[in-house]
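Only one protein chain is missing from this complex, and each of the others stays in its spot.
Now for subunit A:
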Amino acid sequence: MRNSVRAFALMALSVPVLIGLAGVAEAQDKFKLGMMVGGNTCCEWMKAQGDVARALAEKMGWDYVELSNNNDPATALKNAQIMVQEGVDAAIQFNGQPSTNPAISAVMKAANIPIVTYDIADPGMYFVGIDNLAAGIAGGEQLGKIMKEKWNCEPDLVISSEGAGAGIVNEWRTGGMRTGVKNICPDIPAEKYISFEGSGDAAVALPAARDLLAANPNAVKMAVVGINDGGVLGLINAAEQLGRADEVIGWGQDGAFITGDNVNPHLAGSVFYFLEGYAVYAIKDVIGPIAEGKEVALKADAGDPASKVQPCPVSAEQAKAVPDMPERVAQLLAAPAGTTEYDLFCLNK
């Protein structure tokens, strides 16, 4: 009797132990993806990048860990160290303040964890992202075409709303837009190109934009380019306040303010990157093959990326046919694996 009780107790105790061991073994077998989102509150797409990566990882049956870089380089580095402690098999990051990228790269390399970086290249990371220069040029050329048709390529000013904090990305996008304008309208004198710091934020850009317009009271035909839609809108709003909005045509970047029912009529167009859907590219070309045990050659250069995201310039009219971000994300996640938002929504392929 006593032996039977012992045997029963042993069996009863062994069941949870076995279940636990099986769980641990399964968890150890499961591929784990780490995602470090940008964490800049300026932009909804930064949070959405994490949402899409999480949904795709769950579809793949992977474990998923997400941290926010809070738009802070030190936090980004700390997050990389946490990812190592978490034992992720691969990581993705968007680091809008990339000064710590070399350190992050070294941390991940020491732990033998491959890492994908979005949009801002680092020699130790797989580059997945937009060709920012191409996106800038594409937007600038579209604006140039409007200037040619409307003003015979004779604007009074071509105003750049810079976002110097973004470093090289600002040079690529904003400078690229100027290049695009010059491609269509090559004879605009250099002194007609002027800039102001808009920080990529319409509200922050507004006072500086008003001052710039006040200092150029005779400018009638003004074209506006910038690092993003917000920066361009800052100048358009300033022109509205000074009673000069009819003289302004803007073309933005990132598509943040070109969809929905609240589009400013002076924002003629923008360039979609469909930033929220970058995880499709990262998983299709880098993370997925690594999870399958394949070797993926490190392509860290923006000119020869591990996966290239296509820019999609759209006019305000065309943008009406593009759903807003939550709807785009819903359709993307419902589409067959590997389908990109460019495939689904770009009208100017």
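Definition applied: contacts are C-beta pairs under 8 Å (C-beta built on N, C-alpha and C of every residue); 3 or more make two chains touch, one makes a residue touch a chain; residues count from 1.
One rule holds in what follows: contacts and distances are computed from a predicted model.
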item	value
Record-based protein name (UniProt) of the chain missing from this complex, from "XdhC family protein", "ABC transporter permease", "Stage V sporulation protein AC" or "Lipoprotein-releasing system ATP-binding protein LolD"	"ABC transporter permease"
Residue in contact with the excluded chain [from A:G50, A:G180 or A:G230]	A:G230
Omitted-chain contact residue, chosen from A:F94, A:W172, A:F196 or A:F274	A:F196
Option touching the unshown chain, where A:A90, A:V158, A:L206 or A:V322 are the choices	A:L206
Touch criterion as defined above, residue of A:C43, A:A302 or A:L332 at the omitted chain	A:C43
Residues of subunit A in contact with the chain not shown	41-44, 47, 164, 196-197, 201-204, 206-208, 210-215, 217-218, 230, 233-234, 236-237, 240-243, 256-257, 262-265
